[in-house]
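Can you keep this structure in mind? I'll have questions shortly.
FYI, not all chains are in this one, though none of them got moved.
Letters A and B mark the chains as written, and numbering starts fresh at 1 in each.
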Amino acid sequence: MTLNDARRIIAAAEVKSHAIGQPMNIAVADAGGNLVSHVRMDGAWIGSIDISIKKAYTSRAFDIATKDLATHSQSGGQFFGINTSNDGRIMIFAGGIPLRKDGKVVGAIGVSGGSGEQDHAVAEAGAAAY
Amino acid sequence: MTLNDARRIIAAAEVKSHAIGQPMNIAVADAGGNLVSHVRMDGAWIGSIDISIKKAYTSRAFDIATKDLATHSQSGGQFFGINTSNDGRIMIFAGGIPLRKDGKVVGAIGVSGGSGEQDHAVAEAGAAAY
């Protein structure tokens, strides 16, 4: 996952974000879960800086969309409580998606700034550009 | 709980993990709840490193399988919220099992990398080798 890759992914996510009229924080992590790049679009929530970075980490940490992890992490679910692991870096709501190359997870995108549905849609647009 | 004990436990857990085809993080803690050894099998989730170690800690901290602690820690349960105690070291889902010697808890195994059912099964295989 190069910086150029990350920029292409972020650019595509920004296009989608503009299209739906909701400014976002967008982050891309590499295979080790470490941040490659982050942008906060003008007007996006400052509380979502951290969330976007952590959604990217989470999606790589468990090779899963955070939207799907969410379904297993509710009270009664098999992963309920997982969000207190990893020193608070785990986010269990929509907006993070793993990035695959030749079937292998090599990074992830994390988006935060709108509803869960909006975050996931913008993340998908970014992921599609990879 | 010697390092040799931990290695024997981990080896048995690895055999089970291979058998079910799901790579795992496996950790063994001693009577003090402190880590004796950890392995991340090739391809296992990086987010599960921390979780396996904390499941082992949790099982020793309360002398209980995390699978059983889970039933009391859901929303509405008597221990709901316990996973924010101990500086975030408590995991409340399946995969941790106390290790006993002459009826006394002397350590624990923690497994993370698959479904709750898989994690518990691999932990049981490890515990059986002690």
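Here is the rule we go by: a residue touches a chain if its C-beta (ideal position, glycine included) is under 8 Å from a C-beta of that chain, and two chains touch if they have at least 3 such contacts.
All values reported here derive from a predicted model rather than from experimental measurement.
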{"item": "Total identical subunits in the assembly as filed, 2 in place", "value": "4"}
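One rule holds in what follows: only the chains that are shown with their structure count from here on.
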{"item": "Chain B-facing residues of chain A, complex", "value": "32-33, 57-58, 60-63, 75-76, 78-82, 84-88, 90"}
{"item": "Parts of chain B lying in touch with chain A, wherever the complex brings them together", "value": "45-48, 50-51, 54, 70, 73-76, 83-84, 88, 90-94, 115-117"}
